[in-house]
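A single protein chain has been removed from this complex, and every other one stays in its place.
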Amino acid sequence: MIHAKLPKIWYGGDYNPEQWDEQTMEEDLRMFKLAGIDVATVNVFSWALSQPDEDTYRFEWLDNIVDRLYREGIYVCLATSTAAHPAWMARKYPDVLRVDYEGRKRRFGGRHNSCPNSPTYRKYAGLMADKLGERYKDHPGLAAWHICNEYGGYCYCDNCAAAFRGWLKERYGSLETLNKVWNTGFWGHTFYDWDEIVVPNVLSEEWMYNRTNFQGISLDYRRFQSDSLLECYRTEYEELKRHTPQIRITTNLMGTYPELDYFKWARYMDVVSWDNYPSMETPVSYTAMAHDLMRGLKSGQPFMLMEQTPSQQNWQAYNSLKRPGVMRLWSYQAVARGADTVMFFQLRRSIGACEKFHGALIEHAGHEHTRVFRECAELGRELQTLGEQLLDSRVKARVAIVYDWDNRWAVELSSGPSVALKYTDEVHRYYDALYQLNIQADMVGADEDFTKYDVIIAPVMYMVKPGYAAKVEQFVQRGGAYVTTFFSGIVNEHDMVTVGGYPGELRKVLGIWAEEIDALLPEQSNQMVMSGDWGLMSGTYDCRLLCDLIHSEGAEVVAEYGSDFYKGRPVVTVNRFGGGEAWYIASSPEPRFLQHLLASLCEAKGIAPLLDAPAGVEVSEREKDGKRFMFLLNHNDMQVTVHIGDEPLLELLEPRIVQGTMELPPKGVAILAK
Amino acid sequence: MIHAKLPKIWYGGDYNPEQWDEQTMEEDLRMFKLAGIDVATVNVFSWALSQPDEDTYRFEWLDNIVDRLYREGIYVCLATSTAAHPAWMARKYPDVLRVDYEGRKRRFGGRHNSCPNSPTYRKYAGLMADKLGERYKDHPGLAAWHICNEYGGYCYCDNCAAAFRGWLKERYGSLETLNKVWNTGFWGHTFYDWDEIVVPNVLSEEWMYNRTNFQGISLDYRRFQSDSLLECYRTEYEELKRHTPQIRITTNLMGTYPELDYFKWARYMDVVSWDNYPSMETPVSYTAMAHDLMRGLKSGQPFMLMEQTPSQQNWQAYNSLKRPGVMRLWSYQAVARGADTVMFFQLRRSIGACEKFHGALIEHAGHEHTRVFRECAELGRELQTLGEQLLDSRVKARVAIVYDWDNRWAVELSSGPSVALKYTDEVHRYYDALYQLNIQADMVGADEDFTKYDVIIAPVMYMVKPGYAAKVEQFVQRGGAYVTTFFSGIVNEHDMVTVGGYPGELRKVLGIWAEEIDALLPEQSNQMVMSGDWGLMSGTYDCRLLCDLIHSEGAEVVAEYGSDFYKGRPVVTVNRFGGGEAWYIASSPEPRFLQHLLASLCEAKGIAPLLDAPAGVEVSEREKDGKRFMFLLNHNDMQVTVHIGDEPLLELLEPRIVQGTMELPPKGVAILAK
Partner (left out) sequence: MIHAKLPKIWYGGDYNPEQWDEQTMEEDLRMFKLAGIDVATVNVFSWALSQPDEDTYRFEWLDNIVDRLYREGIYVCLATSTAAHPAWMARKYPDVLRVDYEGRKRRFGGRHNSCPNSPTYRKYAGLMADKLGERYKDHPGLAAWHICNEYGGYCYCDNCAAAFRGWLKERYGSLETLNKVWNTGFWGHTFYDWDEIVVPNVLSEEWMYNRTNFQGISLDYRRFQSDSLLECYRTEYEELKRHTPQIRITTNLMGTYPELDYFKWARYMDVVSWDNYPSMETPVSYTAMAHDLMRGLKSGQPFMLMEQTPSQQNWQAYNSLKRPGVMRLWSYQAVARGADTVMFFQLRRSIGACEKFHGALIEHAGHEHTRVFRECAELGRELQTLGEQLLDSRVKARVAIVYDWDNRWAVELSSGPSVALKYTDEVHRYYDALYQLNIQADMVGADEDFTKYDVIIAPVMYMVKPGYAAKVEQFVQRGGAYVTTFFSGIVNEHDMVTVGGYPGELRKVLGIWAEEIDALLPEQSNQMVMSGDWGLMSGTYDCRLLCDLIHSEGAEVVAEYGSDFYKGRPVVTVNRFGGGEAWYIASSPEPRFLQHLLASLCEAKGIAPLLDAPAGVEVSEREKDGKRFMFLLNHNDMQVTVHIGDEPLLELLEPRIVQGTMELPPKGVAILAK
């Protein structure tokens, strides 16, 4: 359970009353009560307010907020305010300012703006955590710590360069090793002194953020910057932990954010939290995948939905309103996939500066007579009636999809074969197939224990790190089904090719080798022609993007290319290996194929869909103490009829017994307990 | 009258004979005579020529030009040459060089390149104006002063930063006030020392020229830079005025140019002048609007058309020729809308450097036997025959459209709700409706006296400055019709939201409040379904972009949304208030609706179209001493028949009496006097 003090799904969000007067705050508290709010995230961007100069700290304003909230029964998720340094600090200690990707020293402005290797930043961020820990450690309203905010962005300053060299020394020991693993012999990059190594940005090796002349240094710089920010986090974490060993500590992550290796970060977080901001074009299955990924960071432990908008965003190109019911629907989507909190940015709209057009519980109208407030208050009531029964329940899956940031970086830094290859999108294609089938999946790291699963899917597993191939072999040997794709098994953890034939270390388990990789233009496609009767999978499908030209070394050919000079050569293969099987999908298929493939595979493993629901109805399930909670989420704009089976079930949101069929209104939600 | 010396519409343009030899100038003068040229703008970019070093000034070359022109009866519009500093100055005093938006110190090059807060620039620009004033104050050929050229561009150097802090101190008095009006509490921006404030550009708060992390500072920086350039202008103005109090002073503006608050600038100009360079895609009604805006800067006073091309431009992507008749047609369009000059860039084409492919009276062929020369000479003859009768006549309008640069900046800096919202384009939609109806309108500033008008239209009046709302209330109270739109009344002059419900201070007069603002994707639309019989306006119309979800607080609902979850809710309302009415248009309608709305509104006010002319025929009217001059401008490629009424009228260009109907040839023009 995230925190014993709140034996229900937390409901609340970001709150910044320091921007306005006491009277407004009184009004806020009245409305919070109306809306069933029980947690407020405070102090997110108040560093400059709390520390007006190097030696002065003042927290009275914060005491007032925390105390008053607590008096009204509202707990605080207390932020450490270190996501934007004060202006005086930037002026006095310019080392806190980043140097950007273009090599330009930044000046004061924005947020998420501190160099992670700035001694000043490290010192004063740690000190702030210490002060806050000391001051609020015994406050009964303290429910959780929220370090910094949405860590991200890279720095390219001289302090970072020096720290990078230190990080490299630590990692590689000698320049000989470094020259070898970066293959510096290529293009004459041999280093004879650590100080010859400069940071990879527009001024040296890179351009357009993920194009590089030198994969090795660029890959390591991503690892290093992720680690640097993680060290900042850990500095604050240790200060807080010292004061309050019993209070959970988090920082809010951002789903599939590219810059940080969240699997590594999660090791140092008591609980994962994240901010969910889909755009108007984001598929709902992508959001579901992001939730599952956040849940997977700590191997299934419930997470916090730290931020979402009650109504609209402000920083998208076109900021549409969430349609009636959508805020509720998406809130339950988070819960269905493992969230134990539903929290908003923001509880009251700011009247000035950058996010004044971002939605809030309390809109600029300032009163409760708005659609948004009504919908939020309705959800608040529901969450109160749900009580603690869902808390700490788990999602159970026998299928896992592997996701890996090192691999993502390496794929995206690769020069060739195609700029159209986007790692996360390829992963999402497989995720979406399972989602459409209502088969529960976990999103797991490459280090995850595979023995928990029957099916492991690892799309575009370009980089195979030490131990991974052996783990896959064991998994398959013991009866598991492993699915991987084109552009897998190409390089080791240093982005050095495993020669002898792709997919390198995975050749044995897959029973194939790939000779060439063809890249298709966006408008081009080939076909997968199934060889013989494969049941549901039979027929012909389109495929695109890349086409590996493979040879079977024992694998059965499941489908062949339908055109081009490699017509008739294998495009889908399956290799029986020990008690299991290993699939290779040599191109990027249309969704229909993936649904058929994964449906067949799961069926063979006895993995059934949670429910046979109409299109657009998302089904997910959490379990606790043998009790199962099935969530039905109708993303359609129309009412649908769902067959829920003959067993009588308890519908929790509108408490009643249902069985046979039930109607779900447009954007409707049901939670069925069994 | 712009200047008594030239009792006719001035005809001429930019002339740079210092680039070539005396013989060529002789030839030029011969051809100027042939073309009826009577004014030449000289000395625009000759600073380096006149001042070869810090201490030396030499004007003999200019004396020669001015004298020879005058001997041929050609007056000079004498520029001060300060739009491009000399190379020696940039080398000796780098403070004249700007720092650009990316934070880079510029080096010598280009034009419009001086830092407005450079002490060196201010000193030597002022000194140059002084020298020129002293030297030419008594020259009989001096017709007007032309300060600098096309002021524009912002600088981000340390001198600007220091001056910005001074400007802020002056404006806000204390950091407490500044912190409050910029809402610095948001994202931890509290300032404790003026020196902590840095200029907002890519290195601090902004990106992509109008995206910002902090609206307050970005808005004020635009005001400050506009003021800084204005101070440069005023420095020169004062020098010149001291020498020649009787000579009119101007600088050439650029229509809807975004960077300068031209309404503020116009206060310090004796006469407004501007450069008209439509692209191949610019609608003719947009050009008409720009003319009307320039006229509106000084509340209707005639202005100068300082530049247009006789044939083609060079800096557009595709520089098509002006078709036969178009140069004449567009020249009269300027005159029809208030211009008392018709001037070209340029009289002779340069043979080298950047604008050698920009059209000129004298083309590279170098003689008069060109289409362009013939058309220009023909126009010259016409303008001579027109004489002084049109001079100083005024355009009379009972409808005004409000345009405001502060508002434009604030709208464009806003983060949300839609990147597709372009202030000037929304204004143009309303302007275009009146233009198509041939209803004369003024483009006025927010400070204009509203009592002159019967109808005031203020699209997207997002920012309501002090006194504005009261003025609107008085206007409506006294019987006026006020029309405004979605995204109006949101913020005060500091871009701080007026809470309690949009449109804030305008709620009372409009009788509605807006709860939410929905943003539509470019391909999406909603509908305006008229409630009942609204005569011409009845029916259903498309609307796009943004949809305010409004509630009537007394206003009559004129139309309702036709779809989406707010179907049936008001989209057009009218509120009877005192003797008048206030309209709210909650979305961006198709042109047909605006024409129907404004036709109805004007009809109700007894405002008739100038003429019921065929499509593509622009009609505008100027008046003087009770005499009216109606311009008919046929923008079509075909001949049209215009019904001009039964009154016999004098056609000035081809002097004759016309009545009943008249034929206008393709691109044809008529001026009818009554």
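Letters A and B mark the chains in the order given here, with residues in each chain numbered from 1 onward.
Here, contacts are C-beta pairs under 8 Å (C-beta built on N, C-alpha and C of every residue); 3 or more make two chains touch, one makes a residue touch a chain.
Since we're looking at a predicted model, the values are computed, not measured.
For the chain left out of this panel, the touching residue among A:Val284, A:Met496 or A:Leu610 is A:Met496. Only one residue in the set B:Lys33, B:Arg106 or B:Arg381 touches the chain that does not appear here, and it is B:Arg106.
Touch with the chain that is not drawn comes from one residue among A:Pro7, A:Gly73 or A:Gly103, which is A:Gly103. Among B:Gln19, B:Ser174, B:Ser299 or B:Thr385, only B:Gln19 touches the chain that is left out of the view.
Although one chain is not displayed, its contacts with chain B can still be listed: residues 16, 18-19, 45-49, 52-53, 81, 83-88, 90-91, 102, 104-111, 280, 311-321, 323-324, 349-358, 363-366, 370-372. Against the chain not displayed here, chain A makes contact via residues 102-103, 181-193, 195-198, 200, 202-205, 212-216, 414-420, 494-497, 499-502, 513, 515-522, 549, 565.
Throughout what follows, only the chains that are shown with their structure count from here on.
The distance from the centre of chain A to the centre of chain B, with each centre set as the mean of the Cα atoms, comes to 49 Å.
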